[in-house]
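Take this structure, written in structure tokens, and hold onto it; I'll ask about it next.
Apart from one protein chain that is not included, each protein chain of the complex appears where it belongs.
Just so it is clear, A and B label the chains in written order, and each chain counts residues from 1 on its own.
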Amino acid sequence: MSTTAEAIRYERGTSLWRDAWRRLARNRLAVAGAVILAFIIVACLLAPWISVYGYEEQDLVLGAAPPSAAHWLGTDTLGRDLLTRILYGGRISLMVGLTATSVALLIGVTWGAIAGYFGGRLDAMMMRIVDILYALPFMIFVVLLTVVFGRSILLLFLAIGAVEWLTMARIIRGQVQSLKCQEFVEAAVSLGLSRRAIIFRHIVPNAIGPLIVYTTLTIPAVMLLEAFISFLGLGVQPPMSSWGSLISDGVETMEEYPWLLIYPGITLSLTLFALNFLGDGLRDALDVRSSRD
Amino acid sequence: MARFIWQRLLQAIPVLFVVISATFFLVRFAPGGPFSQEKAVLPEIKRALEAQYHLDQPLLVQYGNYLGDLLHGDFGPSFKYPGRSVNELIASGFPATAELGLYALLVAVILGMAAGLMAALRPHTWRDYLPMSLAMTGICMPTLLLGPLLVLVFGIWLEWVPVSGWGDVAGDKILPSLTLGAAYAAYVARLTRGGMLEVLSQDYIRTARAKGLPERVVIFKHALRGGVIPVVSFLGPAFAGLLSGSFVVETVFQIPGLGRFFVQAAFNRDYTMILGTTTFLAVLIILFNLLSDVLAAWLNPRVRGTLGEKK
Partner (left out) sequence: MSIRRMRRTVMAIMLAGAACLAGCSGGERRVDRGDAEGILHFGNGTEPQALDPHTTTGIPEYHIQEALLEGLASKDPETLDPIPGVAESWDISEDGRIYRFHLRADARWSDGTPLTAEDFRWSWWRALQPALGNEYAYMLFPVLNAEDYFQGKITDFSKVGVRVIDPHTLEVDLTTPTPYFLQLIAHHSLFPVPRHVIEKFGSPTDRFTAWTRPGNFVGNGAFVLKAWKLNKYVRVEKSPTYWDAAHVRLNGVVFYPTENIVTEERMFRSGQLHVTNEMPVDKIPQYRERHPEQLRVTPYLGTYFYTFNVKKPGLSDVRVRRALSMAIDRQTLVETVLEGVNTPAWAMVPPGTLGYQPPKVFDFDPEGARRLLAEAGYPDGKGMPPLEILYNTHELHRKVAVALQQMWKKNLNIDVSMINQEWKVYLDTRENMDFTISRYSWIGDYVDPNTFLDMWVTGGGNNKSGWSNKEYDDLILRKIPAMKTQAERFEGFYKAETILMQEMPVMPIYTYSIKRLITPSVKGFPKNLLDHPSFKHIYLEPAK
């Protein structure tokens, strides 16, 4: 009796998720990315407790100084500790990334799921709108939106999120469409489940794979967009700073004080790297048809 | 084919309409006006200026006037540069931006395809990982970082290339083109690799190899055609992205192009210029998307037959 039970338990072990997890764990780059990402996020979250200096604490007499024992990454032209500013800036950049992506996710998933499930004219109309919006020059609109709405961080999230949901919608719609025809959905329909239940309890969870991948890839795109805008002077405003505005400041004085450009730059790049590798790894892990095997 | 193009062009009209209208109203609601100056403006002057530029009329009337002018191809006078029409400003800025975009695209395609090809031919070896990691660097390092870094290393420390201007000094086009092209080279590399990998696993390639054709012929005559499709589809949006993404590069390298004009116009609340540039760029993007879709469809024999069918 017990051996059969054990055998059964052993059989049930492998599911799609566990397979994927194992594949992911084997992908060294993705794991490295995840570790780096975790490290950076934790460091930024704990910034108020781990940084010795205040965020705005100036030392006018010191001015810009290269890395030293007192200031591990150096100081900026007003004598503010760079490490502290990078950590705090990270909070803003990451927050914008996560929030804007969530906004994009929310709008995109809902839109795509509805369009994909109902099909027909509703689908055609909804996707036509997506096509129209896709054709717009985004950078321009984001610039306009930030100029018009005076740079509040909230509006920054909304502006960026409003621009990124389109691809999400397309992907979800594609997924939902293909899943709709699957047998397990037909089974659910014949069982008499409500449409809402079918969409949200059966289809969406199965579409989560690409969703996760795409989300992980949207976050860096969003962070990049935020960096662009802050770089042009339209995004985050002092005394708040994000990695984008730190880089912009660093460019101004990069000849005399290169560390002001290099360290924020490395941080931003590392984070983007980590996110992209993680996303790639997830895609390879979850996509059964990947060319790896 | 013709029907497909025609359909797409028709679709473009509502898009343009939405773009123009949205921009028009957005910009008018922005705080700050085109005539605010450091020293207080006498009310008579403000009134005279606003009358001359028709800003004293109700918003809808202004909107109507603008649309009417637009149908004649007239974007109106620039608020910031009296005596110059927006058409003129766009005409003076666009060549630089287009040239920059073109060079960047060339960089992206040449570098990207070369890297992607190399990776696809020997997957999972260092020939794959190295270019793909470099590609990843290109994607992750934003132009706003890459540009200044290149300037710092090659322009200032090594003094190999000039650091600003466009066409003033020999060689000043290198860094900006490289900077702008790098990120797109990365995407192209990944797309090429992906596309090629998929094509190379197809049956007809195996057949070609089995027939004993030399590897070079297999790759360039058969595989590339299919593998290049995702790249070609990407070209349209890529060029569009290059155009609007040139803001940063034009700012960093002081290039007198349309992107820089646009950012300045936004800061200056030069309504007509903002509208004109947005419309112009929207038209370009639509055209390029159309072009690349057509090209991709033409290259893909499976799609060619179904063009023009109603979805």
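We take it that contacts are C-beta pairs under 8 Å (C-beta built on N, C-alpha and C of every residue); 3 or more make two chains touch, one makes a residue touch a chain.
From a predicted model like this one, the values you see are computed outputs, not experimental measurements.
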item: In the full complex, displayed partners of the excluded chain; value: A, B
item: Among B:I174, B:L213 or B:L287, the residue in touch with the chain that has been omitted; value: B:I174
item: Listed residues A:P67, A:G174, A:P210 or A:G233, member touching the removed chain; value: A:G233
item: Full-complex contact with the absent chain, from B:V163, B:L191, B:A208 or B:V228; value: B:V163
item: Subunit B residues that touch the omitted chain in the full complex; value: 30-34, 36-42, 44-45, 47-49, 51-52, 77, 80-84, 88-89, 92-93, 110, 114, 117-118, 121, 155-156, 160-165, 168-172, 174, 215-216, 219, 251, 254, 256, 260-261, 267-269
item: Residues of subunit A (touch criterion as defined above) contacting the omitted chain; value: 56, 58, 60-61, 63-64, 77-78, 147, 150, 233, 237-239, 249, 251-253, 256-257
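Here is the rule we use: only the chains that are shown with their structure count from here on.
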item: Between subunit A and subunit B, centroid-to-centroid distance (C-alpha), Å; value: 24
item: Subunit B-facing residues of subunit A, complex; value: 124, 128, 131-132, 135-141, 143-145, 147-148, 150, 220, 224, 227-228, 231-232, 234, 244, 247-248, 250-251, 254-255, 258, 261, 265, 268-269, 272-273, 276-277, 291
item: In the complex with subunit A, residue positions of subunit B that touch it; value: 11-12, 14-15, 18-19, 22-23, 26-27, 29-31, 123, 136-137, 139-142, 144-145, 148-149, 151-152, 156, 194, 197-198, 201, 240-241, 243-245, 247-248, 251-252, 262-263, 266-267, 274, 277-278, 281-282, 285-286, 289, 311
